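Removed from the display is one protein chain of the complex; every other protein chain stays in position.
Right, chain A next:
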Amino acid sequence: MTTATQPAARTVSAPSGAPGGLRIRDLSVTFQVGKDQTVRALDHVNLDIAEDDFVVALGASGCGKTTLLSCLAGFLKPTAGEILLHGHGVAGPGRDRGVVFQKHALFPWLNVIDNASFGLKMAGVDKRRRYEVAREKLRLVGLDQFADAPIWRLSGGMLQRVGLARVLANDPDIMLMDEPLGALDAFTRESMQELILQVWNATGKMAFFITHEVEEALFMATRLIVMSPRPGRIVHEYETEFSRRYVAGEPARAIKSSPDFIRLREEILNVIHATQ
C-alpha cells in the first residue's frame, strides 16, 4: 500500500476562472413526481472543483447529494445549468469520470482483476496490458493478493477497494463517490477513509465524495459543502486542511482528536441542525 510521503507532489491548483477542473454552473434538477407535483432536488447549485480538490458533499438524506453526483457522472440530465470538465460540457457518462457506488455495483460473474480491468476491456486494450494496469491499481488499494478471487468471497471493505481500483484503472480525471463507506463498520470505515486519501494523493485526481457523517466529511475534504433539502442547495462551504495534513504524514487519530477539528465539527453540526 502506498503511504503518503510527498505532499509537495501535488500541483497547485490553477487560479479560479481558468478552464482546468470541474465547474458546475446554476445546476437545477426538478423531478416530476405524480401528475402535477414536482420535487426540486437541486436548485441553482454552483461549485468549482480545482485540480487538486477533494470536495465532500455533506447533508441529511434527501438533500440532493446523489442527484448532484448523477449529473456529474452523466447518468442524469439536469433540468437547467451546465457542467464543464476541463472546459468541455458533460453530456452522458464517460471514462473521464469514474464512479464508486454505495452498493459496490461490481460484476459478480467476474473475478477481482477482471472487475478491475473491465473499463480497459471495453476500450479494447489487450489482456496482458489491461491486467498489468489492473494489477498496479489493485496493489494501490492493497488487493494484489486477491486478483484471482471471486468477488463474492470479499468483505464489504474489500469490495469497495475493488470498486476504487476499477475506477483508477480507467485513469479518470475525477473520482465520484456516493457514500462509498456507508455500509461499512466503524473500523473498516476509518481505514478506508485513509486509503482513499492516500490514493487521491498518489494519483492526483479530483475527488467528489458524498457522506452524511460530519467527522468523515471534515477529515476527507479540502472543500466541504453542506447541503440542505427542499430545495436542494449548498448552504455552506468550508475550506479545510485536515486531509492535506493527513497526506503530509500526520496520524488520522491525532487529526480527528485535535481541538480545531473538534471545534469545526461542532460548528458544522450546529449549522446542519439550524438548517433542518
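Note that in this section a residue touches a chain if its C-beta (ideal position, glycine included) is under 8 Å from a C-beta of that chain, and two chains touch if they have at least 3 such contacts; residues count from 1.
Assume contacts and distances are computed from a predicted model.
Missing chain, UniProt name from the options "Carbon-monoxide dehydrogenase medium subunit", "Electron transfer flavoprotein subunit beta", "cytochrome-c oxidase" or "ABC transporter permease subunit": "ABC transporter permease subunit".
Within the complete assembly, A:Glu213 is the residue of A:Glu213, A:Glu250 or A:Glu267 that touches the hidden chain.
Checked against the hidden chain, the listed residues A:Leu27, A:Leu68, A:Leu106 or A:Leu164 yield one contact partner: A:Leu106.
The missing chain, though absent from the display, is touched by one residue of A:Leu84, A:Ala183, A:Val235 or A:Ala252; that residue is A:Ala183. Contact with the undisplayed chain is limited, among A:Gly20, A:Gly59, A:Pro78 or A:Gly98, to A:Gly98. Contact residues of chain A toward the unshown chain are 73-75, 92-95, 97-99, 101, 103, 105-109, 118-119, 121-123, 150-152, 155-156, 166, 170, 181-186, 188-189, 212-213.
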